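Up next is chain A:
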Amino acid sequence: MPWLSILMGVPVVGALAVAAVPKGSDKLAKQLTLGVSLVVLVLTLAMAAQFDRSGARYQFSEVHDWIPSFGVHYAVAVDGIALVLIALAVVLVPIVVLASWHDADRPEAKRSVKTYFALILVLEAMMIGVFAATDVFLFYVFFEAMLIPMYFMIGSYGGAQRSYAAVKFLLYSLFGGLLMLVAVIALYAIAAKGTFLQPELLGAIKDPTTQKWLFLGFFIAFAVKAPVWPFHTWLPDAAAQAPAGAAVLLVGVLDKVGTYGMLRFCLELFPDAAKFFTPLILTLSVIGIVYGAIVAIGQTDMKRLIAYTSISHFGFITMGVFAMSADAGAGATLYMVNHGFSTGALFLLAGFLINRRGSQYIADYGGVQKVAPVLAGTFLVAGLSSLSLPGLSTFVSEFLVLIGTFENYVVPAVIALSGMVLAAVYILWMYQRMMGGPVQESVKALPDLNLREKFVVAPLIALLVVFGFFPKPLLDVVNPAVHQTLTTVHAPQFTPAIPVTAEKKGAGQ
Partner candidate 1 sequence: MELYVPIVVLAVIAAGFAVFSVGIAPFTGPKRWNRAKLDAYECGIEPTPQPVGGGRFPLKYMITAMLFIVFDIEIIFLYPWAVAFDQLGVFGLVEMVLFIVTVLVAYAYVWRRRGLDWD
Partner candidate 2 sequence: MSTLTAAAIEAPKIEYGELAPMLLVFGAAIIGVLVEAFTPRYLRKSIQMPITILSMVGALALTIWQGAQGVRNAAAMGAVAVDGPSLFIWGAILLLAIVSVLLINDDDQFVAQAAAVPGSAEEDQAISEGGAHTEIYPLVLFAVGGMMLFPASNDLLIMFVALEVMSLPLYLLCGLARRRRLLSQEAAMKYFLLGAFSSAFFLYGTALLYGFAGSVDLSAIDKALATVGGQDTLLYMGAATLGVGLLFKIGAAPFQAWKPDVYQGSPTPITALMASGTLIAAFGALLRVFWVALGNLDTQWTPVLWGVAILTMIVGAVLAITQTDIKRMLAYSSIAHTGFLLTAVVATGKEAQNVNALSGILFYLVTYGFATVGAFAVVTMIRDAGGEAGHLSRWAGLGKRSPALAGIFALFLLAFAGIPLTSGFFGKYAVFAPAVAAGGVGLVIVGVVTSAMAAFFYVRVIVLMFFSDPAPEGPTIALPSMGTAAVVTLAAAATVVLGVFPQPVLDLAHSAAQSLFVR
Partner candidate 3 sequence: MTTHYLVLSALLFAIGAVGVLVRRNAIVVFMCVELMLNACNLAFVTFARQHGNLQGQIIAFFVMIVAAAEVVVGLAIIVTIFRTRRSASVDDANLLKY
Partner candidate 4 sequence: MRALLADPAGAPTLADFGKDPLWISIIKALFIFVFLMLGVLFGVWTERKLISRMQHRYGPNRAGKFGLLQSVADGLKMGLKEDILPRTVDKVVYILAPIIIAVPAFLSYSIIPFGPMVSMFGVRTPLQLTDLPVAVLVVLAMASIGVYGIVLAGWGSRSPYAVLGGLRSTAQVISYEIAMGLSFVAVFLFAGTLSTSEIVAKQASGGTWDLGSISIPLPSWYAILLIPSFLIYVITMLGETNRVPFDLPEGEGELVGGFHTEYSSSLKFAMFMLAEYANVFTVSGLCITLFLGGWRAPWPISLWDGANVGWWPMLWFFVKLALVFAFFIWVRASLPRIRYDQLMAFGWKILIPLNLAWILVVATVRATRVEGADKTLVMVIAAVVVVGCLAIYFRFDTVNQRRREARAAEVEAEFERLRAEPTAGGFPVPALDLPHYHGVNGRKEVPSGTN
């Protein structure tokens, strides 16, 4: 049965249903959204259960002609990488829905609540689609179309600077996307295969210079999307202005599309170019790691701070992607998932704090752990995961990335290590400033997490811990795909022994 189509169809139908909900009955809309997203989650798990990790690379694939005269197909399928990322998305969505239960309905700015949730569902469908697409053109379509719902979510439900942030976000991504469009067209024209199916295009471009140009076309788009260092400036604004839920989806999932794209298209379609540009990209990502971390330390606005931390983390991911080694790749993939969870948790908790206190400035907080211990505790856990404390899932991925990088490129890996140290600084210092210390007047009456919020945070924390100690299921799914990716790049092969050791190390702490 066409799992992926169903996965995309359900949220769309749900979105229409939500949009059709009569005015005034916002509660119904929210419940409906939550229900739909849970259904999608269940379906995804059902699908994942059937995923044969030792089977063909692409599974559940469907291919239909869409626009024959352009050689465009509606072609979807998942390999391990895509699967875990889809899983990430569908897990995050219900959590976000639950988290942003009251975000939309702020009476002063009378926005339509149901629209917000409908947008979330549309976005979910597109996120699934973009990860599942095996047709370059289809991927591009989702890649661009995703911007619109996110644009509206930021623009009409965000903070004070929302419209500026939204426009910046849209224009940056659009610009990158349009460059990618040129590359897509050129790819089609030069490959002259008359099709956009990614598997058929593998190795279609022989001429190295052409490869380099096309690679750049794709890479810049992805670099803007997953903010690699010079292209990152839109992220802090967008993430800071977006409502917490949207921020989670933005940083947690949307940006992964960029790194995913690098892995899936930049590497596989243009291996030679990829090799050629690897040093440059590693440099950029190392810069990103350090820069992001340092700037994060200096932030006074917690959302911006978290945004900068993720810039640093994306540095790790890109480094892993381009380290061209099996476990670096696996680590990067894993990192995408875990980062989604940890940053998601951070953003959500920050959101809760902001909703309570009405300010996102770190200086306005202090001593929260006394008044709201649970909140503070979860915040600490999330923070620790963000600095990849051993025992939490992020550590595994970061460790794998570093190891993998060591194998090929020592210097960047070493410099990247400093990122971990800096991470400790910004996270702990933030925690200390906000949660520790004397209780501020303003936070005296700060209520602790309520039941809904507990339900929001619990699964995230659980996932972080579980995968921290037992990443094997993820790795088993991811590794084959990464291997095949690397084989297409003709990179040196490695036996997938490391992940187990990694797990041991993880357990050993």
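Simple rule for what comes next: contacts are C-beta pairs under 8 Å (C-beta built on N, C-alpha and C of every residue); 3 or more make two chains touch, one makes a residue touch a chain; residues count from 1.
Candidate selection criterion: all candidates are chains of the complex that A comes from, given by their letters.
In this text, all values refer to a predicted model and were calculated from it rather than measured experimentally.
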Touching chain, any copy counted, for chain A within the complex - options 1, 2, 3 or 4: 2
Quick check: in the complex, which residue numbers of chain A touch candidate 2? 66-70, 110, 112, 140-142, 144-145, 147-148, 151-152, 155-156, 162-163, 166-167, 170-171, 174-175, 178-179, 181-182, 185-186, 188-189
